[in-house]
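Dropping the structure in here first, questions after.
Removed: one protein chain of the complex. Kept in place: all other protein chains.
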Amino acid sequence: MFSATKIREDFPILRRTVHDRPLVYLDNAATTQKPRQVIESLVRYYETNNANIHRGIHTLSVEATEQYEAVRGKVALLIGAPSNDSIVFTRNTTESINLVARSWGDANLSEGDEIVLSLMEHHSNIVPWQLLARRTGARLRYIEVTADGHLDLDMARQLIGPRTKLVSLVHMSNVLGTINPIGEIAGMAHAAGARFLVDAAQSAPHLPIDVTGLGADFLAFSAHKMLGPTGVGVLWAADGLLSEMEPFLGGGEMISLVRQDESTWADLPHKFEAGTPNIADVIGFGAALDYLAGLGMPAVREHERNITAYALDRLGALPGLNIHGPSDVDQRGGAVSFSLEGIHPHDISTILDSRGIAIRAGHHCAQLLMRALDVPATSRASFYIYNTEDEVDALVEAVEAVQRVFNGVSHRTAV
Amino acid sequence: MFSATKIREDFPILRRTVHDRPLVYLDNAATTQKPRQVIESLVRYYETNNANIHRGIHTLSVEATEQYEAVRGKVALLIGAPSNDSIVFTRNTTESINLVARSWGDANLSEGDEIVLSLMEHHSNIVPWQLLARRTGARLRYIEVTADGHLDLDMARQLIGPRTKLVSLVHMSNVLGTINPIGEIAGMAHAAGARFLVDAAQSAPHLPIDVTGLGADFLAFSAHKMLGPTGVGVLWAADGLLSEMEPFLGGGEMISLVRQDESTWADLPHKFEAGTPNIADVIGFGAALDYLAGLGMPAVREHERNITAYALDRLGALPGLNIHGPSDVDQRGGAVSFSLEGIHPHDISTILDSRGIAIRAGHHCAQLLMRALDVPATSRASFYIYNTEDEVDALVEAVEAVQRVFNGVSHRTAV
Amino acid sequence: MVSATEPLFDDLYRETLLEHYRSPRNRGRLEAPTHHAEGLNPVCGDEIRIDLRMDGDRIAEIAFDGQGCSISQSTASMMSVEILDRPVEHAMAVQQAFEAMLTAGAEPSAILGDLEALQGVSKFPVRIKCALLAWKVLAESLKSPNKEETHD
Partner (left out) sequence: MVSATEPLFDDLYRETLLEHYRSPRNRGRLEAPTHHAEGLNPVCGDEIRIDLRMDGDRIAEIAFDGQGCSISQSTASMMSVEILDRPVEHAMAVQQAFEAMLTAGAEPSAILGDLEALQGVSKFPVRIKCALLAWKVLAESLKSPNKEETHD
């Protein structure tokens, strides 16, 4: 049985205090905390197996290589990938997307071609395409966001057409929580002959995912947002795509034969992993994937659905508090952004911090969305497997305190 | 006082056995082992400070940001960099070099321009330039290696000329151990108006380095080869270079303002660190730099000079054993490659492994050099701060055993 | 929840600060500024614009506008009060005392006036730059006489 209280025991950091209050960590969309199983796997690696991989004959190197390569299988299992060779380890979602922009984009886009994004994209799914557009002369088009925080599907239908070479879309918004209709967009993209990249940075950690079912051509996500160490990202690509693509980074480990003027490439996926990889953290990511597999992604989703529903209920009841994004918990995940009238998110975040509550305040790397919502910034609480309703209560109480401070409804009215 | 025996106590892995023998780890040019101080700093980070950095207001994020940024100062100290803003964290040396090839190279090279490398380069300092040459029409020229393992300086003088836009050279060879005359080459490069990149993957861990004294424009190295975690590299660039360069990867953290069609970039060095960085491992690298600073790089160098001298002496005395690279320990570091007549390096490595001795056998990501040396592969022992003369003795004994097995001078002669 | 249990943010969000945030002084634009500058804190999006009318060495008029958190905006308001009708030299002295209080833990000097209310910011290092933004823009504006004026 899924029990957040039980799960909390696995997370050493949840025992610390902040400003003398127990830490209430609600910044999971930025990065999640790590269970001791992950931390221990890093320690075990460095204390018993550490070596460079792939070309070594000695025992440590063989052990490290086996452990590193085994994680590909765990990733494949998580996302339903038919083969391990289509899974490339990068640093983060951002690098995965840049890899596609450089290796696939430079070869496949030219003047007049269009890339369709949306206004709810994270900067990591905007800037690589701006740079690509500048290199190739391609053009960016943006699907707008409706007042209730959904993609404007009519507009998507209009924008995605014969000029479209790529559609790149966030699966779950890191600001609004919106879960986008990926299957439907995949249909539009493929009908137009375009490729489809899914930014799964916020979905892979929180939802069961099946790449073949989704209809994605590329899928990108980050280990650090799903219990894993920092420094590991994943790029998955549909059959055949990676083998057609040029290498992204050149160097050790990604070659087969090197001659003075040209080289041939190693088999997939190694062709895309130049230099010494982040071996320890990939292995640590394996421990994170084991942990999630132990819980089961449907149970993870169910827990977050419940806690998000509770948070929407309680926060929604506060006067002067405006929640951005869908209210239906079946159409959203646990990133809950809100604004308090007349109070800047940074002030909210500081006051919450003084009570040990960690939320994020700012543009959340989504300046286009901030402009579309017409706010300079928002406050965001985001949940994961170890968060409890008690913590939501603490959040709500703290927000009420913020309102008292700023609106002078407390003892401070007497100015 | 520097004491390898004392230092060994800090390295938990050195207490393990391999095939029931104590581990003798002589594969340090591939990656080094990690002291408990580094492992503990990772654990401490994940158990008490883990958060995403740079944009958070809550306490964890502020603490993580401070710890992460403080490491730039430690890197600057190590290499004598005048400012922290010229230090970019990447995944590894390979990515650092690719960053320069894309961001500086694409903008500054064109048809007919030349890039001067040497035949002793690691693939990571060859393939990025081959890819750049293909994108721009530039041409690669190679400085050859003399019979005693030095750069052919006459040839360097001939090759580096008005067409040269970049000279990119390894500081210390990972195969031959050769320490190249960087200052002299810097002079040639700058006289020709070319930029000069130094691949310091093997020198930063082992030699005192002063970037301004070296005359480098770019310097690249990897944390994992100097006691640090996997997944962290450094790119340093001389004043003004980074600010002129286009971003390499686009995404979160590297922007200032994002609009639909274009964006402006964050201040240096953040412009070159897109997405969530490898926060924990950069902080762990800080602990590694503290450890090295505690020893002092001159003492590190002195220890390695001594153990290398001892190894050259003892190995050199074995009949049928040929050492590649300089014999003068003032002109070389502790990567010692050798060949045994009639015995393949893989067989050597396997037999050594069966005695717990980890060396590397293969082309060492230097296929051009293997061809120049006219060997399919070599065996390489490489030393670091925790290696002892006893371990060199174990190596020599094991090599003798290999020779007995293959040359049938033992009981096996009776076939 | 009573204030006794909220010592930290009581200390940061003092009544003086909130009052300046709610009712900023000298907010707006000048009709005939001699100096002007704008500043943005790209990390958090705080913005401050400052108009000055200098009369020789004296800050004869000041107006600011902008948007952002209570710390950046109330600092601008309090600062405007303390330096209005004062010589530049005095403004610089106030700035020094202010920075010393925030970044070096100095006791608040008497010349700070209401700005003393920001002392609590020193405990939230990440917010210090919010409090320094107005001062940065002031320094910038003093270096930026309007084109027309320089031709006087």
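Going in written order, the chains are labelled A, B and C, and every chain counts its residues from 1.
Keep this in mind: a contact is a pair of C-beta atoms (placed from the backbone, for glycine too) under 8 Å apart; a residue touches a chain by one contact, two chains touch by 3 or more.
Here the structure is a predicted model, which is why all the values come from computation and not from measurement.
Although it is left out of the displayed model, the omitted chain contacts the following shown chains in the full complex: A, B. In the complete complex, the residue from B:H19, B:R134 or B:R259 that touches the missing chain is B:H19. The chain omitted from view is touched by exactly one of A:H54, A:R305 or A:R404, namely A:H54. When the omitted chain is restored, the residue from B:I351, B:A366 or B:A381 that touches it is B:I351. Looking at B:L140, B:A372 or B:A401, the residue that reaches the missing chain in the full complex is B:A401. Within chain A, the residues in touch with the undisplayed chain are 54-57, 61-62, 65-66, 256-257, 266. Listed by residue number, the positions of chain B touching the unshown chain are 19, 343-347, 350-351, 353-355, 362-363, 376-377, 397, 400-401, 404-406, 408, 410-412, 415.
In the analysis below, only the chains that are shown with their structure count from here on.
Using the average of C-alpha coordinates as each chain's centre, C ends up farthest from chain A.
Here the CA centre of chain B is 49 Å from the CA centre of chain C. Chain A and chain C, compared by their mean Cα positions, are separated by 38 Å.
Centroids built from CA atoms put chain B at 32 Å from chain A.
Residue positions of chain A touching 2 or more other chains, listed in rising order: 19, 346, 350, 353, 362. The residues of chain C that reach two or more other chains are 43, 127, listed in rising order.
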